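Removed from the display is one protein chain of the complex; every other protein chain stays in position.
Take a look at chain A:
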Amino acid sequence: MEKMSRVTTALGGSVLTGRTMHCHLDAPANAISVCRDAAQVVVAGRSIFKIYAIEEEQFVEKLNLRVGRKPSLNLSCADVVWHQMDENLLATAATNGVVVTWNLGRPSRNKQDQLFTEHKRTVNKVCFHPTEAHVLLSGSQDGFMKCFDLRRKDSVSTFSGQSESVRDVQFSIRDYFTFASTFENGNVQLWDIRRPDRCERMFTAHNGPVFCCDWHPEDRGWLATGGRDKMVKVWDMATHRAKEVHCVQTIASVARVKWRPECRHHLATCSMMVDHNVYVWDVRRPFVPAAMFEEHRDVTTGIAWRHPHDPSFLLSGSKDSTLCQHLFRDASQPVERANPEGLCYGLFGDLAFAAKESLVATESGRKPYAGDRRHPIFFKRKLDPAEPFAGLASSALNIFEIEPGSGSMSWFVDTAERYALAGRSLAELCDHNAKVARELGRNQVAQTWTMLRIIYCSPGLVPTTNLNHSVGKGSSCGLPLMNSFNLKDVAPGLGSETRLDRSKGDTRSDTVLLDSSATLVPNEDNEETEGSDVPTDYLLGEVEGEDDELYLLDPEHAHSEEPEYVLPQEAFPLRHEIVDTPPGPEHLQDKADSPHVSGSEADAASLVPVDSSFSLISVSHALCDSRLPPDFFSALVCDMLRFYAEQGDVQMAVSVLIVLGERVRKDIDEQTQEHWYTSYIDLLQRFCLWNVSNQVVKLSTSRAISCLNQASTTLHVNCSHCKRPMSSRGWVCDRCRRCASMCAVCHHVVKGLFVWCQGCSHGGHLQHIMKWLEGSSHCPAGCGHLCEYS
């Protein structure tokens, strides 16, 4: 306490001012030390020993202590320390083991005062007693620490650490007789200056050398140590056993550590290698530095707070031959730059979000919204209430499930699994898929399928009488439209999606409006809606509203009520075909060019006219004509597919593409198709829908896609004669010059299925062998074996 008040008095009235600045030194610095007046700093190195005055705007060289024509090794400094009570007293540790004291009060140019040549190797550290003017302590590479009384010619006492080299010695600020020393082997020792025979206490602080230590300026028991293990540890020495209270991990070995004045939990560090920056850490937040000074271009070798009671000025010297004054307010704060949030859109439309908890806490108390259907999952770390500390951060990690419709992907999986893409007639496929879509609440898609069925399939199944209802109340034009608009199926409430999608004038938006709830909207919007929309809406409204009824009328559709459709068998053949023609659509063709075109197909034709009144005319016209080739719509259908793809529903695009097959394929360029296929296949694989993905690959007509299934399957063939591996191509073995796999019956090479007897290993074409076995049970090769085939 005594010392403290004296310092304060000494510097009482002065207020430190300055700015972030640096000056160039002639040589790399090894250590720096500040005079107690906080206006001068000494820089020492192998070939530099200078005192600089710290002025407002710059450093000014004040004194060069390296004098003499041929500077001796005594001037090659490893460390320097300025006495905190005597402005004229300095001590340096030389690399040759000499401890030198300097008296700036000497009138001559050479300020060298005393020379202690007791250490045998480099002295790493010198330290003045904080309150005793004449006591100097040194620690050396030779493993000894020596205490000098500056009034005597040699050391007062020698302390042997009994371990390796001494890296640092520091007098305790509060305990008059105590000092700490750190060692190359990771130990820290506590000594009583009066008892040189053995240390008071010893413990292993670090893994590897402990390069530095610093006593806390206020807290009596705290000692910070820094080591090559890249850690700074704070020890409470007041307890019976040294207790580690904090541990800060840095990214490089810690060369110096200095507690920050007036900030109980802060300390500054610099590294011995790799990292050139000076960091200030809050020991309670051991992972991110509180502040960082990035001025130096080479390793920082010395750091010192300019004034023992001012936390904002830090001085540093570096191997890059500069001396810097850092202002705390100019420091970069990595915490500020750090991203406090993590966000990820999951596969299933769920959202993972991690946010800084302090931010979250401020927002609590908000009322949750009613009708919330999402289910957040919390990952949370509670703040420790025992230590309220603003800088301490933790994050809450939540996963949000998004309600179906807006983002959840469960519809995708269900749809992919349940869609039928081949193996039945087009009408059945469309109906099945429409049903699947409807059951999943995707009315827009369901309607599209129904419409496709109407466009492309054999008509006559839909009774025309059904179509000649007038439009419901919503009809603003008042014209007798042929479709009734049934409101009963309109979903309660509008999904957000629907609202986004409505009222776009062009043809493509027609498909959007197919959403059941959307159909409600155009009802009121008819006047503004462009003509082409109107008939479509009604057409689709009709389909949506009445198709249950339709199915009831139509016995052929009775089966579509079956609960779940199993994927067609041919999706999983034992041996996949190499040809890439889709097996599906071929047998559907005949239905498509049926002679009779129904009223419903004629309805669809009304998509084309531009005005609602026209639509009626054209419809009736179409009804009379009753022959519109399905080709007529293909441009429209292609537009629709593109629309779905653009909306991210590539599933729909691909499914329709497969189901319709040749009908639309030629109208969409190969490249787009390929892109859709690859996107869809990729999505399916992400959802682990391997079977569906395989089916899509098989059904695709694009060569680039269908060869996907042929990739990465390797067959290794061995020659049947010499048993060696066959070359990659050809049927002749390279080694024995004979054809492998000859048919024993016809003596030709078997390409394709080869059956053989496991007993004698002869065989051949399936048909040949079967035929042979009808007449004889002996091997056709003539080996005499009684062949057995199962």
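The rule is short, and it goes like this: contacts are C-beta pairs under 8 Å (C-beta built on N, C-alpha and C of every residue); 3 or more make two chains touch, one makes a residue touch a chain; residues count from 1.
The rule is simple: contacts and distances are computed from a predicted model.
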Omitted chain (choose from "Integrator complex subunit 4", "F-ATPase gamma subunit", "Translation initiation factor eIF2B subunit beta" or "Protein SEC13 homolog") - UniProt protein name: "Protein SEC13 homolog"
Which one touches the absent chain: A:Met85, A:Ala133 or A:Ala354? A:Ala354
For the chain left out of this view, which of A:Arg285, A:His309 or A:His778 touches it? A:Arg285
Touch assignment to the omitted chain, from A:Ala238, A:Cys688, A:Val717 or A:Leu786, lands on A:Cys688
Absent chain, residues of chain A that touch it: 230, 249-251, 285, 287-288, 334, 338-356, 359-360, 363-364, 366-369, 371-382, 392-400, 402-403, 406-407, 409, 496-497, 500-504, 509, 512, 642, 644-650, 653, 670-671, 674-676, 678-679, 683, 686-688, 702-704, 707
